[in-house]
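Got a structure for you, questions after.
Every protein chain but one is kept in place in this view of the complex.
On to chain A.
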Amino acid sequence: MLSRSWRHLCRRYSQAVTFRTTENSPSQHNEKQEGLFYTMNPDLCKQLFGHGGFPKSFQLQTKTFTETAIMVRQPALDLMNCIRASDMDKPVIRYVLYGEKGTGKSLTIAHLLHYVHEEGYLIVHVPWVSEWLRRVPRHKEMSNSQTREGLVDLPLDAAAWLIHFKSQNQTLLKSGDLKISKDYVWSKRETTEAGAPLAALVEHGISRVKYACDVVDALVDELKILSTNKQCKTFVAIDGFNSFFYPLTRLNTPTKKKVKPEEVTLTNSFLKLTNNDWSNGAIVVTADQLAVPDDHQESYLPRYLLYKKGFEHLDPFVPIEVGRYNEKEFLCCAEYYRDRLWLRGPKEIETELKFTSACNPYRFMEQCAPL
């Protein structure tokens, strides 16, 4: 009896599965393609994710597999439908992606970014908030803010982000339709006048790193005005958003004072952007356990991760759970790994891996690695 059920299982797994879809434009994706992999164009990939956006392990995988393939999954499809169906005149809707570690929140965002890029949105994408607040390399540039009392600037990080923003929105910025609404005076000699293209503002932030944080702040204001005036559609994606609400960051001022996240200028800018006082856009943020230290990772639910403060800041929002693989997705993924030579061996092993990885996408990938 046991051997027969074993044989049944093996037979079920040995069936050839189609794991790839030829539909490479995310706007055409629907339930039919669920669980299948689509390939992203390498040039576009470089444009969208050249300065971060993919998790490190996935980045390594794209190099090994010589392609960037993302699985079409239910949360991303749901989100696309929601964005399509939402009324753009109403205040922006905020979506919170949550889920266990390694279930694919960041990749869902990547899929969505591809989608909104095709739809012609202006993209405001923060690859990983903890990169600013929690990662302290040997030389972290920090300075006290000139314009806002008691706040801390991260000029290098802000400039790096501006480069990321510029490369993601090359086409929209080049066209020069987006104009600034008011004068910005940076210093005695440097001003950005009203009516200058948005690209000029971004360029200024990149070339004059000292003002990068102020530029980010100005950019946020401008984007809100522009999209409310229907000059562009804006898509905001922030990965690891709950890092903004963890009581402390790992930054220290030169006087050894611990910095709180709300004392960082970048935090204030992006919290301003996630308010729903503007329209014609969408906001997707993730609540991720990995964005906060170990002592606050007991649950993956947004209320716990965002704290009361963050929850009230975002409220009302649409929670979307990114879950583990289901049966079909797991089979497709295993088949894809086999195709990419990442997984070898007899077919029974897939059942074994399914049990040991508990269908968690990241763990499945990791467990395939030494085989």
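To be clear about the criterion, a contact is a pair of C-beta atoms (placed from the backbone, for glycine too) under 8 Å apart; a residue touches a chain by one contact, two chains touch by 3 or more; residues count from 1.
Assume contacts and distances are computed from a predicted model.
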Protein name as given in UniProt for the chain not displayed, "Fe2OG dioxygenase domain-containing protein", "Small ribosomal subunit protein uS7 domain-containing protein", "Mitochondrial import inner membrane translocase subunit" or "Ribonuclease": "Small ribosomal subunit protein uS7 domain-containing protein"
Residues of chain A (touch criterion as defined above) contacting the omitted chain: 60, 63-64, 66, 340-342, 344-346, 348-349, 352, 369-371
